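Of the protein chains in this complex, one is absent; all others appear in place.
Right, chain A next:
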């Protein structure tokens, strides 16, 4: 295959499509296809400067779709559970086994013993995640499932509390209007926060914006752009923010007019900051002790942010994936209000940089899953801030394994006996992978719908091989860039015997005797999904042209700015909160009467923060940032992406020297939950006292329980914050050099 000429292929064709990974980008692709083979990828051909340029991940699309390790046929387990040994079987046998087990478990334990585990592994309208499977299991009498997502719960809770909405984003073009951009825990060079986000950021800098990066790491975005890097210890961001507020209040730099007009509860927050509540003034010196950022730096930062207008505080979600995560996003939003930057071009609303109200993944259409009978007698959780309500009938995503092991006696909604899993790799991607190993060995039956032999798929008894986006037709959307809508146009016929999740659910329904489960063809579905989404019908006249072009861009007279209307005309446009204002003090949070969910944003100590006595044993804080060469754990096996960057643990030279570790040395990182083995990357780009392992590398324990795949979550806790954030960035570890290979 080396150097074979694929240039002029007369019978080749170009397919305009996009992928549906769990990333923020939706990049137009032009796939060169010949026969049933993708030959290569070209990107968007719109005229510059508006090309939507794909990142390295989709550049390797061919190696992903045609990867030799893909499951092309149904499989059954032949080795021990978790060993990953499978044998090809027919679809008939796969379906029969699945239905036999499903029926048996239902008859023996009831529907609540069936766990449906779905995820973001494929984000589009028709074949989205587990929608088809939930539709099926709803009609089958119900199941238990999980609540929340790994990425953004802290930000979601913060935004719902503060603003009553998660539509807190600006379209990325708006950064051109900013004079100061603070990247707080945000590395869009790696984490695709919407196609072209990094490009917009670069242009904003070239346009004169000052860029400050606050992060434990000097990540690639900071290294490319930042005028200033402020290293900070994980989990202490909120302390720095509270001290910034202290500077603004004591120096009278805050926008009192704005606070009077648009917010409630600032006085309560000011009381906290000035120490009127607890006798502790949140001064820069106080925050310096906690965060490692010196007092002068905090003071200068606060002054600069308060006096540079407009300024965009871009508080991404990484620091919120921690034990008090939502406090960080809430405090950021509070600073945005204190500086009058909410609703202003070039400003920001904080809150984790989430949705925009058009052309965004949040408002993608989807097939209707129906209602889950198991949840029928549960509480109404719509819009609630009370996580305790949300976990009455569902399991918090980051406690899935514990729920399997502990069941109702652990306070979980049911006793789980089987799992059907799709569009996820949760063994890898939720906290405490060793607990996953234990839990999944307890189950009576596991079916996994997958493309690849992932860490999760290895535990399956039955594998349903599913198609990739290249083998499907669908609609999908990006995060806040553009805005635009994209189409997935089928490039090749399903490989081997792969089927889509919807087809699998439909065929199971037929065998289960569930009538009318799937009344439409794929084409009919697509038209219905299009017609039923007012965003499409408002912006697109020609359905066929949309399908053919694979993209529709929405021309906006000006960039989208969250809450622009509320700020312009507050009388007629209240915020969607109970008070109609930005709630710096939240009555709803106060009513929760939960110390982990204070009514105003606060810095609070937590388990496994840097002051936990456990730090004597495990003195290093672990960060688990996004990788650049895969999307979480998707694309892990793709060779062109693997070679881009070796999987290594970042460690400061000071910590490395203290342990006799040199760059490239094999090391083990460990704590009470597990041990991972990988080489060290000794660098000055991380604050001493912190190590970083990029999430998504596949869990692969050897016979001694050492994770040779070095999955970050082998070391993380399976717990959640008061607002439901997964605590991926709140773990303590130690690291040691080992002999031989890692």
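Quick note on the criterion: contacts are C-beta pairs under 8 Å (C-beta built on N, C-alpha and C of every residue); 3 or more make two chains touch, one makes a residue touch a chain; residues count from 1.
The rule is short, and it goes like this: contacts and distances are computed from a predicted model.
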item: Which of "Electron transfer flavoprotein subunit alpha", "Anaerobic dimethyl sulfoxide reductase subunit B (Iron-sulfur subunit)", "Oxidoreductase" or "Raffinose/stachyose/melibiose transport system permease protein" matches, in UniProt, the chain that is not displayed; value: "Anaerobic dimethyl sulfoxide reductase subunit B (Iron-sulfur subunit)"
item: Full-complex contact with the absent chain, from A:642, A:659, A:708 or A:737; value: A:642
item: Of A:21, A:140, A:184 or A:229, the one touching the omitted chain in the full complex; value: A:229
item: Residues of chain A in contact with the chain not shown; value: 1-4, 6-8, 40-43, 48, 53-56, 59-60, 62, 189-190, 196, 198-199, 202, 218, 220-221, 223-224, 226-229, 231, 628-629, 639-645, 652-654, 683-688
